[in-house]
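Note sheet for the following structure.
Coming up: subunit A.
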Amino acid sequence: MQLYHHFPFIIIMLPMVMSVLILPFKNEITLRSISMLIQAICAALSFWLFASLLNSPVEYFTYQLGSFPAPWGNELRAGLIEAIMSGAFATVLFFSTMGGGQDTARDVKPGKRHYFYIMINLLTSSLMVLIYTNDIFTGYVFMEIHMLAACAILMAKESGETIKATIKYMCMSIVGSMLFLLSIAFLYGITGHLLMEPAKIVIARFAEAGLYWIPMVLTITLFSIAVFIKSSLLPFHTWLPDAHGYATTSVSAILSGVVLKGYVILLLKLIIRVYGIDVSDILGIMPAIFWLGLLSMTMGSLIALTQKDIKRMIAYSSVAHIGYIFMGIGFNTIFGFAAAGYHILAHAFSKSMLFIAAGRFINTAGGSKNIPDLVGVARKDKLAGVAFLVGALSLIGIPLFAGFPSKFYLATAAVREGQGIWIAVIVLAVSTLLNALYYIPTLQKFFSRDNAQEFSADYVPDKSSSIALVCLIIANIFLGVSYIPLISILERGFSFLG
Partner candidate 1 sequence: MVFFQILLLGFLVFCALAVSFTKRIISAVVIFMSYSIVMSIIWLMLESPDLALTEAAVGAGITSVIFLLVIKRINTMEEARSNARGKK
Partner candidate 2 sequence: MLEALRSNYIEATALILFGIGLATLLWEKNLIKKIIGFNIMETSIFLFLTAKGYIAGRGAPIITDGITDVEYYINPLPSAIVLTGIVIAVSITAFMLALCLKIYDIYGTLDMDKITVMDMAERSED
C-alpha cells in the first residue's frame, strides 16, 4: 500500500473540498490562483502516479473506498490510461483557466466570481471521478455534477445567448443522462452488480450461454447514445456551437478540450471493462460507432466551412474531431483505442489553445467575432497568431505537431483492422482536406498584410494568457514529436484497462 495508491482519492477530494472552502474569497486574482493551484497539484499528482505506475510490477491497482471490498463497497481504479488522461486534463484545465483569466474577470460580474470558481473546482473533481471510478452508478452521480457545473460556468457570462445555449445544452444532456440511468437499470436488472469487474464476469457468462441477448445489446447501445449526446457526436451535436460560441474564452476552452472527453473516457472504460472487447464485438455496436464517427468527421468539417463566426467554426471543428475519436473507438481493437486516446490528448491541447488565441483575437478586434472583421489581427497580437497557427496545423495533421501522429495512428489502426479499411483511410484523407479548407483561409486572413483592419490599441493581453499559450505550444510540439514512446504506453495501458 505505497503512497501513490492514495493519489486518485486525493486528486478527487482536493478540488471538491476546496470548492467549498473558497466561498469566503471575493477577489478575482486570489480565486483564480487558488483554483489554478488545485489544478496544478492534481496534474502533478497524476504525473507522479503515472511515473510510479510505469515502473511498478503491477499494471493497475484498485482503491477500496471504505472497509468493504468490491461488489459491496465503492471502488476507484487507477492504471496507466487513467493517470495519463487525468494528468493531461488537469494540465489543460490549468492552462485554460490561466489563459482565459482576463476575459473571465471582464465577463463574470463581481458578485458572481467566487461562484464561478466554485463551479470550476467542482468540474475538476467530477471529471477526475469520471476517469477513476470503478462503479457505474458513481459515474452517473458525478456525471450530473459535471453537467451542472459545466452549465453553470457556461451561463456565467449572463448574456441572452449564453442562457439560451445553456437551456439547449441542458435539455440535450438530460436526455443523455436519462438514457445512461436507464441502461444502468437494465444492466443491474440482468447482472445484479453495479461495479465494473463483477459485472464483466456475469456478462461473459451470459454471452457464452446466449442468455439475455437483447437487454445486453440494449444496455451497450444506450450507454453509447448517452455518451454520443454528451460528447456531441454529429447527429446529437446541435447544442455545441451555441454553447462554445458564446461562452467566455476559458469556458469555451474547458468545454471543448476537457468536458467532452470525460464522457468518452467513461464510455471506453464501460466498453472495455464491463463488456470486454470480444463481447462488444459480438454485440455488434462497434460498426455503428465507427460509421457515426465517419459521418461526424466529414459533416462537422463541412459545416465548419460555412461558418463566419470564429468561435462557432472552432466549435464545429470540435464536432469533427470527436468524430475522429469515435472512429478510433469503432475499430474495437487495442491499437484503435490507443489511437483514439492519442487523438483525445492531441485535440485537448490544440483545441484549448485555439480558443484562448481566438479570445485574444476577439479582444484585439474590439469584441467582434466575425472573421471578416479579424483580418490581419495576427499581425497585431503575434503570440496569439503563432498559437492559432500551431493549433490549426496540429488539427489539420501537419507533422511535428500533435495532430499528425494521432491521425497517422488512426490510419494504421484502420489498415490493421480487417473490415472497412479503405473507407476509413479515404474519409480520413477527405476530412483532413476539409480541415485544411477551413483553417488555411482563416490563417491567411489573420496573417494578411493588405486591407488589415486598424485595431484600437486599448486591449493589452495580460501576461498569464501569454504564458499559457507558450506552454500549450510547447506541449503540442512535445505531443507531436514524442509519439513513439507515447503510443506504446497507450497501447499497454489500454490492454490492461480491461
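Keep in mind how these were chosen: all candidates are chains of the complex that A comes from, given by their letters.
The rule we apply is simple: a contact is a pair of C-beta atoms (placed from the backbone, for glycine too) under 8 Å apart; a residue touches a chain by one contact, two chains touch by 3 or more; residues count from 1.
From a predicted model like this one, the values you see are computed outputs, not experimental measurements.
By the touch criterion defined above, subunit A in this complex contacts candidate 2 out of 1 or 2. Subunit A makes touch with candidate 2 in their complex at residues 137, 141, 144, 148, 151-152, 155, 160, 163-164, 166-167, 170-171, 174-175, 178, 181-182, 184-185, 188-189, 194, 370.
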